[in-house]
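There's a structure below that I have some questions on.
A single protein chain has been omitted from the complex, and every remaining protein chain is retained in its original position.
To keep things simple, chains are lettered A, B and C as they appear, and every chain counts its residues starting from 1.
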Amino acid sequence: MASLAATFGRGAMTNHWKDIKNADVVLVMGANPAENHPCGFKWALEARNTHGARLVTIDPRFTRTSAVADDHLQIRPGSDIALLGGLVRHILTNDLHHADYVRAHTNASFLVSDRFSFEDGLFSGFDAAANRYDAASWEYERDADGYARRNPTLEHPRCVFQLLRAHFDRYTPARVADITGCSEEAFLRIADIVCSTGTADRVGTVMYAVGWTMHTVGSQIIRTGAILQLLLGNIGRPGGGINALRGHANVQGATDHAIVAGILPGYLRVPEPAQTSLAEHLDDATPRPLVRETLNYWGNYPKFFVSQLKAWFGDRAQPDNEFGYHYLGKTDADATWLSIWDQAHQGNLEGFIALGFNPLLAGPDVSRLQAAMAKLKWKVVIDPFMLDSAEFWKAPGMDPAAIDTEVLYLPTTHWIERDGSFTNSGRWAQWKEKAIDPPIGVRSDTRVLSELFWRVKDLYAAEGGAYDEPIQALTWNYLNPREPTLPELAQEINGHDLASGRRLGSFGELKDDGSTASGNWLYCGSYPEAGNQMARRSTEDPTGLGMHHGWAWSWPLNRRVLYNRASADQAGAAWEGARAGIAWNGREWIGDVPDYGRTTRPDAVGAFIMTEEGVARLFSPLLKDGPIPEHYEPVESPTGNILHEQVAINPVLRWYDGVRDTLAQEADRSAYPYPCTIYRVVEREHFVTSNVPYLVEAMPDFFVEVPEGLAAEKGIANGGQVRVWSRRGEVQGTAIVTKRIGPLTVNGQTVWTVGVPVHWGFVGLTQGAMANQLTPFIGDANTSCPEFKAFLVNVEAV
Amino acid sequence: MSTLSIRRTSAATSPAPGIRSTPEYAKLIDIGSCIGCKGCEVACKEWNDLKVEPTANFGSYQSHQDLSAHTWVLMRFDEVEMSGRLQWLITKDACLHCEEPGCLYACPAPGAIVQYENGIVDINQDRCIGCQYCVTGCPFDIPRFDRDTKKVYKCNMCVDRVDAGLEPACVKTCPTHAISWGSKEDMLALADQKVDLLRRRGFENPVTYNPAGIGGTHMMYVVPHGDRLADYRLPATPTASPAPLTGLGALKRIGAYVLGFGVLSSLVHYLTIGPQTAEDVPADEH
Amino acid sequence: MSTRSELVPRFSSAQRLVHWAVGLSFTLLLLTGLAFSYPALFWLTHLLGGGTSAMVLHPWVGVVFSAAMGATFVMWVRDMRLGAADRRWLRAIQAYARHDTGHVPPAGKYNGGQKLFFWAQTLLALVFLVSGLALWFPGAIAAVVPAASTLLASMRLLHYLATLAGGLLLTLHVYLGLFAFPGTARGMVDGKVSRAWAALHHPAWRPDTDPVTTTRDAERR
Partner (left out) sequence: MDVSRRGFLKASTAGGLALSALGFDLTPAYAAVRQLKIRNAREYRTLCPYCAVGCGTIAYVHGSGGLNTTPTVIHVEGDPDNPINGGTLCPKGASQMQLAISPRLRTSPMIRDPRASTWREISWDDAMDRFARRFKEARDASFVEHDEAGRTVNRCEGIAWVGSATVANEDAYLITKTMRAMGLVYIDHQARI
């Protein structure tokens, strides 16, 4: 999501599930919604069935989504940027972009510093020793007041629009075909459909998921998609957007509430050591406007941050102790998934707690994770079911007698035994009822957390120890301090005015003087005095666009389409009347909850209120690996990078110790000739469904999808057993020999792709190979999302 | 327990006394919108409390090799090339609830197979004798015999739900609106719309599968490539009785007369010519 | 010279046992078979314990019938060869029906009609066996035959036609044995018939030299 924030200012699905029905073109790429989000995918088919929308899939495999698509294009895993870059070029060379939109709502006109350059695969500012870019040369050219200079005609060679054109000019159809392996004709056929929405009366949407994010260039793939959508004028409009399809019931909510390295609830930033005072932190974290006419909503950062400290530390958060700023741990080190396991692998972690999570099977590189787990002193697994991760010491090939880790397993409630809210992919926070009591012996997550909190707190009080002030200071004002209820917590998240105790109706009311508290500003307004908005159940849809403002509650402020100001032109008139997001009636905005002041005049500030530019960023200096996306090969690739031989892979990856030795190098290509990708199937959801008999029945066994031609070459029979191995491990399973993966011609050479599903482990109703035995321990340069989607393997019949 | 009025019943000795004309229901399967998620398969099992069968991957996304007494719906997956493009044909295999049900006609057990006034064809296991004539009688090879209970089972269109004003479980659950439910007329109209849409989307031979040979069905399909029915595993011209059994009803009538004639002619012989007792015949006649 | 009312052995106990095994099993099969064919007769399934039970038992009774028919075949086949005399007898069958004894060529132990009955019965038993087995194990058929449903339907038809034929034969057999020719039936009860009966119906039969007389039954006489 880093890339969406870098482009638009917020990192979330721009539109929502039901809105997809408003699209004229649906591009599904890096996602397989028919299998992974079937009930949301219905809205894509609804668009097709009600007004003839065109549905296109681009994927390494012909999936169940492709089965109902109008067209499908097979590409090589990890070649997404080349394909999307080709589409961007197709738009720019054929003038298919939505010119008015691009001029009004993007930074196309911004001039970039003359120090910016891109040569031989590297952007300016590359520091080879530190493996990073210095982004200083990616800045805009500033005027005397410090504001960015612009060129409204978009003709200046250093304006973003021209830079974009020059950059993507290399992505010709022939090159796209060479890199991705598809044919030029097929590419152009798809390009004609996808690039057909650059007009006021047409709108297209993009559905993507981890097929884009889980690459070493994942953030930049998404950026390319976002650029495509911006050029076509599809962001902010009903039926448009770039829609990240999340994989778990509350991935969005858990991210919003920041069970995430580097952020605090509401996407506030974890303080860094260099920010030695609250003032310094706020100064760093609060962006400055780059143009006069921007709302720069993140300018309110101090209000959100201080209100959160007040929610957490209450009376102990006062101006004289910087509202408890130093109660928070500070770090500037990467603390994400791979780094956690690297720390464990290095023996630096003593304890590891997994709640509602099965890390071992989640990978990557299961053998490495097993070795890392064995180095932990203790591990606590909190889950309703027994997990492979809790039993890693008796995984196939492990010797329990050699593993010192103490493992504690705590059975907790699951969803149906609790109320509370889930935030779906489309940002709708929906409240659920509790249906039954948990079985005797099972405790809720909040009870377990509270018991831990109180016991630790009491131990510190009795024995002393490392800096326990924040623990003693932490607010715990719940009626039953041993088990807070979820409505209580929802109210704390919403926040209140400290003087009156009144719950707030909007984050607009938050203050940075310590007079308000809000656990998560983004959810301020979800539980105001009027009651729990997330539990609302009105089915009315007066706009006819599927917004349903009376159903549940959507952040921010019940807004259903993000950036909806961009659904109207500069004067505030909807691009298209029938699918108006919001429109200016002369006095106020009508339609969706405006992403803009309700009575702010259309020309007052830019449409993208969360950016310093006031517009969306086609060119964004905020990512670590370049302001414009560029195609780099996966770290394990069957071919070189024909755009720049010397810089084949993303140059700013984080390399953990020993990982290079676990990758297939160029010399190993003949030993590991086949790109492989892993994925889910509709009958299963990661690992928990291995406890559900009907689902095990519906998709019983681990399998490997092998293209027909490759199977013939290797003597693999459909339904027979195959072995697949990478440099890191091997799996064995039933072969599904299929026509749905064809041969690709990549840079003149035939390439076969192999596919493996992720759902099996050694605990569960049926056992099967762990797909993540195969995957490499390396991640995206920005988000550190592991590369699960493109790596090399070999395959043989057993 | 509630009851539904019957239009037809197997092995009836007199016409079913139902005279009401209640709305007939139908399911419409839009094959072009089906993603093969097996939601219907699982929802069917869950609602009908059907047991889990041990399965194994046999080189397909398909869950089971075949329907069974415990699996009333099966999604079948076939990869087929059509006009140069790969099609992943996914068809829902389940009872079509024929207007002229071959199973019902074949069934010798009175009341074991009924057709309700609403069009649903149901097997009443109380009365099923396990002869499996329905299996042979079905033009779609749907009913399945269970060795343990010695009865035959198949989709009953969730008649318990329908009776309560709910749609069948598969209809309710279908994520992509590939299954529609309503009166037969409404579903035919909807099918026309869907066929039109397919034409506009460039399909040359979309058809509604509602075969006349069996008087139409209460589960209909909209087939994108109507000229390739066999690829969808749909028989082109199904009939209510398989060829050798066509006219069995009439034959049985004749058979009854033949047997009756046998008895009757014996009686006539007895009355006209009478018995021949050995003791009555003088010995010297020889 | 024996009296006309004197009884002579005609069927050994083994033959009678086999006859009644065939007779009873076939009657049960016929009645339940008719029950399966004619809804108005479905109540006849109660002879074998009701619908499902009848369905389960019908093929097992069929097994008994087939076994008994096998025994019948073995026991009688040598006696049942059709010869020229039998053909003459058959040509005069109308006279036989009219009791016009004078115009009926003398029959041996078995007349042409009985022999024909035997062969028809044997043929039908084979048809019943083959078609019955197919209907008993449709699953097995479906597993090995591609067009199983057509085959099974054909088998059903065949089974039904055989039933009709069998039903007619049984009617004829019962009528002749029980009503038309008094004194016949006891041959299958105590195994004996009167000399008068033998002289009338089987004038060419010599009961005193018949191998049956060498059996224990005959000695007891």
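Quick note on the criterion: contacts are C-beta pairs under 8 Å (C-beta built on N, C-alpha and C of every residue); 3 or more make two chains touch, one makes a residue touch a chain.
Owing to the predicted nature of the structure, the values given are computational and were not obtained by experimental measurement.
Asker: From the list A:A99, A:A200, A:A335 or A:A371, pick the residue that touches the absent chain.
Answerer: Reading the full complex, the residue touching the unseen chain is A:A335.
Asker: Give the residue, chosen from A:N477, A:S500 or A:T539, that touches the chain omitted from the document.
Answerer: A:T539
Asker: For the chain left off this view, which of A:A144, A:A402 or A:A499 is in contact with it?
Answerer: For the chain that is not drawn, the touching residue is A:A402.
Asker: Among A:D24, A:D80, A:D445 or A:D569, choose the residue that contacts the chain missing from this document, as touch is defined above.
Answerer: A:D445
Asker: Of the residues A:A135, A:V260, A:L622 or A:A797, which one touches the chain left out of the display?
Answerer: Of the candidates A:A135, A:V260, A:L622 or A:A797, A:V260 is in touch with the missing chain.
Asker: So that we can see where the missing chain sits, which residues of subunit B does it touch?
Answerer: 1-6, 8-9, 11-18, 37-39, 41-43, 45-47, 49, 100, 105, 110-111, 114, 116, 122, 124, 159-161, 163-164, 166, 169, 172-175, 177, 213-215, 239-241, 246-250, 252-253, 255-257, 259-260
We take it that only the chains that are shown with their structure count from here on.
Asker: I need the common contact partners of subunit A and subunit C, sorted by label.
Answerer: B
Asker: Which chain's mean C-alpha position is the greatest distance from subunit B's?
Answerer: Greatest centre separation from subunit B goes to chain A.
Asker: Find the geometric centre of each of subunit A and subunit C from their Cα atoms only, then give the gap between the two centres in Å, rounded to an integer.
Answerer: The computed centroid separation for subunit A versus subunit C comes out at 84 Å.
Asker: Where the centres are mean C-alpha positions, what is the separation of subunit A from subunit B, in Å?
Answerer: 49
Asker: Subunit B to subunit C: how many Å between their CA centres?
Answerer: Centre separation, subunit B to subunit C: 40 Å.
Asker: Would you give the residues of subunit B that are in contact with at least 2 other chains, written as numbers and ranges?
Answerer: Answer for subunit B, listing residues that touch two or more other chains: there are none.
Asker: Mind pulling the subunit C residues that touch 2 or more other chains?
Answerer: Counting only residues that touch two or more other chains, subunit C contributes none.
Asker: Going by the contact rule at the top, pick out the subunit B residues touching subunit C in the complex.
Answerer: 11-13, 108-110, 112, 127-133, 135-138, 141, 145, 150-151, 241-245, 248, 251-252, 255-256, 258-259, 262-263, 266, 269-270, 273-279, 281, 283, 285-286
Asker: Inside the complex, what are the residues of subunit C that reach subunit B?
Answerer: Residue list for subunit C touching subunit B: 4-5, 35-40, 42, 45, 51-52, 54-56, 97-99, 101-102, 135, 138-139, 149-150, 152-154, 156-157, 160, 163-164, 167-168, 171-172, 175, 179-183, 194, 196-201, 203.
Asker: Can you check the complex and tell me which residues of subunit A touch subunit B?
Answerer: 34-35, 38-39, 41-42, 45-46, 48-49, 52, 62, 64-68, 70, 72, 681-683, 693-703, 717-720, 733-740
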